[in-house]
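Every protein chain of the complex appears in place save one, which is left out.
Chains: A, B and C, in written order; residue numbering restarts at 1 for each.
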Amino acid sequence: MAINVVIAGPRGKMGSEAVKMVEKETEFRLVACIDRKHGGKTLQEVVPHFSIDVPIYEDAETCFNENNEVDVLVDLTVPEAGYQHTKIALAHHVRPVVGTTGFSELQIEELSSISNSQNVGCLIAPNFAIGAVLMMKFAKMAATYFPDVDIIEKHHDNKLDAPSGTAIKTAELIRETRTAKKQGHPNEKETLPGARGADIDGIKIHSVRLPGLVAHQEVIFGSDGQTLTIKHDSMDRASFMEGVKLGINKVMEERRLIYGLENIL
Amino acid sequence: MAINVVIAGPRGKMGSEAVKMVEKETEFRLVACIDRKHGGKTLQEVVPHFSIDVPIYEDAETCFNENNEVDVLVDLTVPEAGYQHTKIALAHHVRPVVGTTGFSELQIEELSSISNSQNVGCLIAPNFAIGAVLMMKFAKMAATYFPDVDIIEKHHDNKLDAPSGTAIKTAELIRETRTAKKQGHPNEKETLPGARGADIDGIKIHSVRLPGLVAHQEVIFGSDGQTLTIKHDSMDRASFMEGVKLGINKVMEERRLIYGLENIL
Amino acid sequence: MAINVVIAGPRGKMGSEAVKMVEKETEFRLVACIDRKHGGKTLQEVVPHFSIDVPIYEDAETCFNENNEVDVLVDLTVPEAGYQHTKIALAHHVRPVVGTTGFSELQIEELSSISNSQNVGCLIAPNFAIGAVLMMKFAKMAATYFPDVDIIEKHHDNKLDAPSGTAIKTAELIRETRTAKKQGHPNEKETLPGARGADIDGIKIHSVRLPGLVAHQEVIFGSDGQTLTIKHDSMDRASFMEGVKLGINKVMEERRLIYGLENIL
Partner (left out) sequence: MAINVVIAGPRGKMGSEAVKMVEKETEFRLVACIDRKHGGKTLQEVVPHFSIDVPIYEDAETCFNENNEVDVLVDLTVPEAGYQHTKIALAHHVRPVVGTTGFSELQIEELSSISNSQNVGCLIAPNFAIGAVLMMKFAKMAATYFPDVDIIEKHHDNKLDAPSGTAIKTAELIRETRTAKKQGHPNEKETLPGARGADIDGIKIHSVRLPGLVAHQEVIFGSDGQTLTIKHDSMDRASFMEGVKLGINKVMEERRLIYGLENIL
């Protein structure tokens, strides 16, 4: 039997990808959408190119009251709205799958205690790209055996910050397993500053910025006579939908809040 | 306290790397060597460039009788000798770490039952390259989420067989986790035969052979908008020693036979 | 002074990219468009999101009669229309830049003789991706010194043919410079058919097909102790516009027909 889904934020970049994904997957059935505008209209009235038509609600409470067979809420809105939607969903025994980096620790704790006491599964994930999450997981595992590691991340040249958040996150995860060490030759010298990259506890990070690139990262481990490389290339937003799909399926089997896609992989 | 080690096959390609590794590591202490020749001589008499000198035995029984403080036997000889050495070592409560692909299933079962009944750890590994073993382990894990995968393996052009044993092994491991599927477009056509590579249950394998290459493999997983690549580059035999080192340490904590490095990673 | 451009096929995939490119580049000025439909309307009436508005003509003759300051025709239509447009442009001393693989040798010869006798530059290019064309050029040059070479091309899994046209073209170019040779070990054996890839005169081609890939090729040369790799990654159609831009500028300086972007690089 299909899983009944409500999508919040169907006009956003991620949300519209989610609608397309649910349209394609026969195991899911879109029941309604939650949107901060267009309440009372239908999805196709607002976005004609979608092939499924469902009612739009501005109010989450009303949405779940009028559709009591909903299994999962996929929330791809902004933190403030997402937090409210999640609370309301849990109260209606609807399992939330939320893509956000913006919840505070306090909010997560609160949602976690609601989810646990209600026995309703809930997934909150800052990153839905399964490939990126697996890359980090494998990197953390490999660091036990290969303490020497450099990270190269490559992005289009309109990215403002270097290194990328994923590179920093990866280094932090590696740091949890590997024995701290200063890498490279003890007397190593940069004849040009910056050559050896940024440094997180001895782990070197190099940021390439070029037009034509999208979002790429490779983690290179070296030891005598061998290297092991884990590389993720992300070409477009569609890459997140595999993770949302997995999240919908997994949250159906859970009875508590899970933070981070890595914890269901 | 150092772990006392006996190395069988100290003049071979792998064995001589093992002697060099033990020379460098202060946690290990070389006690004696077993060799099919040169019994009664010492290691430096036979191989002057080694920096440690220990007696050479042709007979494993005598070796363990005369050196009863031995903790671990590292056997890098040939299957027939390795099998005998392993049995004798176990009888003396010496833990064997054996690098071989040549034991029969029957032999492994027999050694396993001796090891278990004696409560003496034993490690038999066809491949000691941690990097290669991790690559296979990660590939198997990733295949759950990414059923589409191609393997490219690259070796020097004096390799006789294609695909490589590691590539076949990797495909077989992936097959255990992923749902069977035919990859590529259903109407895909090879305008030149062989373009799409070899096929193991739908998994494609491509073998590159060129001078200048050593031993390389990459496993590429693809899904909508992203790829995940796991790559191992092996430059020389030294790469196996990290695995032997790990094996020596782990076998000290074990009380049964373990087959395959992957089972201690 | 800006170069005055007419674009034929402004609603097509390539043509609409060309309009966007001309919008951005201050050295070019869009004067008019040629389209098989919508004659008499303007560009923005037909495609509202373009920021430049110019008249649309269905008839090339009329277009060049009414706009006699046109310098260059960029034709990104279909072979039959493109051939007619090119002839008419040359007659009006307008320099054609044509992206097509579809002209017959006879047609190219005819256009070439018109172009030369009129002293009007003309560029016909089957491939406008500068990166791909440079990859082929470099590969051809490298093959003089490195006769051993494998080609790996990677495309999305909805591509029907394997190997790709670019891979075959690359092998054919390499063949022109390198001494013919059988690669790999003389006694090499495929234990699984297809492992060593497709073969063009001893050059091996491997075709990877996976979701998440776009269009990628690497040419790997090997010789004792070293490899040299030339790799092109194409993420989207925008990549062709750098070549169209270059073509517009170069055709202004030419007085004859040039076939292939490689001949102006």
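For the reader, a short list of remarks on this structure follows.
Rule of thumb we're sticking to: a contact is a pair of C-beta atoms (placed from the backbone, for glycine too) under 8 Å apart; a residue touches a chain by one contact, two chains touch by 3 or more.
What you see is a predicted model; the values in this text were computed from it and never measured.
Touch with the chain omitted from the figure is made, among C:S115, C:Q183 or C:T227, by C:T227. Touch with the chain omitted from the figure is made, among A:M1, A:A180 or A:L210, by A:L210. Of the options A:T86, A:S115 or A:T227, the residue whose C-beta touches the omitted chain is A:T227. The set of chain B residues touching the chain not shown comprises 212, 214, 233, 235, 239. Seen across the whole complex, the unshown chain contacts chain C at 129-132, 134-135, 138, 141-142, 145-146, 221, 223-242, 246, 265. Interface with the hidden chain, as seen from chain A, comprises residues 148-150, 152, 154, 157-163, 168, 183-185, 187-200, 204-213, 220-227.
Heads up, the rule we're going with is that only the chains that are shown with their structure count from here on.
Note: centroid distance chain A to chain B, computed from Cα atoms, is 37 Å.
If you average the CA atoms of chain B and of chain C, the two centres end up 49 Å from each other. Residues of chain C in contact with two or more other chains: 212.
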